[in-house]
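Here the complex is missing one protein chain, while the rest keep their positions.
Showing chain A:
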Amino acid sequence: MIIQTIMFYVLAVGTVGAGVMVIASRNPVHSVLFLILAFFNSAGLFVMMGAEFLAMILIIVYVGAVAVLFLFVVMMLDINFAELRAGFLQYLPIGGVIGIILLAELVMVFASGAIEIEVPTNVASPTPPPDEVTNTQALGDVLYTRYAYLFQGAGFILLIAMVGAIVLTHRRRTDVRRQRIADQVARDPKAAVRLTDIEPGAEGTWKSD
């Protein structure tokens, strides 16, 4: 019990501290690394809440794919980030005010219990107690049955994002010679091949050049 509480505080402070450093750090590479730290701490919190599968998904998807993508992009763009920071204070008041207002609202809503969160009993519970089924199985049971359409929709979103990313970043280079298969297939053999009779011994009219 006490260990759980201590773990919660350690992970929560780690998450929030890393989140603050994402915003405050000077170097964007450090920001990305702090984001990875924040995700690791959140994964720890997920494990504490009994969502092991989601914790692993978070680490694999975010740390394994998204954060590496972030690092690639940050290193690909040759940006003078110091210049970008020059007017940092310009937006500090408005951003701070709006952020604090929203934070205060959220805290008040949660703390006052103004929203009574109730789950209808007829909604299938995706997470039965761990001694009955495992976490992954419980999620899979509802994900592929009750939420099959949403699952397909998520697949379509990923497909569209993939196509969009390729279309947006693709460059057609003009300085390379590439095979044009359509032209090759469309070529007419009658126009391409010419038969010429040549007298044996005579000098041919056809010359190669």
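Note that in this section contacts are C-beta pairs under 8 Å (C-beta built on N, C-alpha and C of every residue); 3 or more make two chains touch, one makes a residue touch a chain; residues count from 1.
The rule is simple: contacts and distances are computed from a predicted model.
Novice: Looking at UniProt, which of "Ubiquitin-related modifier 1", "Geranylgeranyl transferase type-2 subunit beta", "NADH-ubiquinone oxidoreductase chain 4L" or "Complement component 1 Q subcomponent-binding protein, mitochondrial" names the chain we cannot see?
Specialist: Record says "NADH-ubiquinone oxidoreductase chain 4L".
Novice: Which chain A residues touch the hidden chain?
Specialist: 4-5, 8, 12, 15-16, 19-20, 22-23, 28, 31-32, 35, 38-39, 42, 45-46, 48-51, 54, 57-58, 61-62, 65-66, 69-70, 73-74, 76-77, 79, 81, 84, 87-88, 91-92, 94-96, 98-100, 102-103, 106-107, 110-111, 117-119, 123-127, 139, 142-143, 147, 150, 154, 157-158, 160-162, 164-166, 168-169
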